[in-house]
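Report on the structure given below.
A single protein chain has been removed from this complex, and every other one stays in its place.
After this line comes chain A, so read on.
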Amino acid sequence: MTPGKKRLSYSYYPGCSLHASGREYDISTRALFKALNVGLKEVPDWFCCGATPAHNVDELLSLSLCAKNLSLAEEVEGDLAVACAACFSRLKTTQHHLKEDDTKRKQVEVAIDGPAALNKPVKHILEILAREFGLAKLEESVKKPLMGLKVAPYYGCLLTRPPEVPELDDCEDPSIMEDVLRALGAEPVKWSHRMECCGANFTLSRPGVVLKLSNAILESARIAGADCIMVACPLCHGNLDIRQKEIKEAYGAPDSTLFGNIFGSELHGGSAPDQRDLPIFYVTQLAALAMGVASESLGFESVITDPKPLLRDKQLL
């Protein structure tokens, strides 16, 4: 921000999870924006964006719900800031589709009984931090660099895919999370699973799917030597954090089968398998921590895999 330029200010669509299971994402987003002196005003009376279940079976409903939210967002000044990766993806997809497809736009306009408002830029929090607030200024604003913290940046599915829709970063080889982490003084690790699916909303219908996919993600992060994982999606957070103990019980428990007894130590290079707990942080929690926001205001009490021992160990608490 150049001197004399107006203070950055955004309208804000938190989404359902941020008012419930992902409350710490909402709390830390507000705390971070306050610390950076960036305005954030919640859109009044927003609705659920429909997330994956709506577009899975009824695209018109999904587009209409998002178009309704976009028109509600018109009531608040500033570009629309979105934290949840799923809401972000649905809102961007709706803008993209309705701008390209007149038939669908007309149907949606009948459904929402009004014109589709498609021109307000929708921006993910990462984008706001890295591009609008700016990496250089972010780095300058750091009061407590996250020195020595090795973080596995986890993008998941919806932040960058499909091409041309989210416009956040390269759809196969993004770097925005790594850039933000470096600005905060942390060390992003290179790892294999940063864009693999965690099992998403199968957590309700088929949790076994989540255990398998999320286990692979946690394993990959451990192998890369990460202390923790950073996410930008409440569903990814839920799967990796809330189900982490269950995943360990299902996949990581000391292998007492015949196969495990014979080959177990071979497979793990003669040492015990890596069973470290990996705290899962939202990008806003790490950023706010680096800005010197008190840890009590970051919702750590709501997290299941306790991050405090790690933060104490790294002298960040």
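The rule we apply is simple: a residue touches a chain if its C-beta (ideal position, glycine included) is under 8 Å from a C-beta of that chain, and two chains touch if they have at least 3 such contacts; residues count from 1.
Simple rule for what comes next: contacts and distances are computed from a predicted model.
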Protein name, per the UniProt record, of whichever chain is missing from view ("Na(+)-translocating NADH-quinone reductase subunit B", "Heme exporter protein C", "4Fe-4S dicluster domain-containing protein" or "Multiple sugar transport system permease protein"): "4Fe-4S dicluster domain-containing protein"
Of A:G199, A:P279 or A:P307, the residue in touch with the unshown chain: A:G199
Options A:L8, A:A31, A:A54 or A:V283, residue touching the unrepresented chain: A:A54
Contact footprint on chain A, counting only the chain that is left out: 16-17, 19-23, 45-48, 50-61, 64-65, 68, 101, 107, 110-113, 157-158, 161-163, 171-172, 196-197, 199-202, 204-207, 209, 213, 242, 301-304
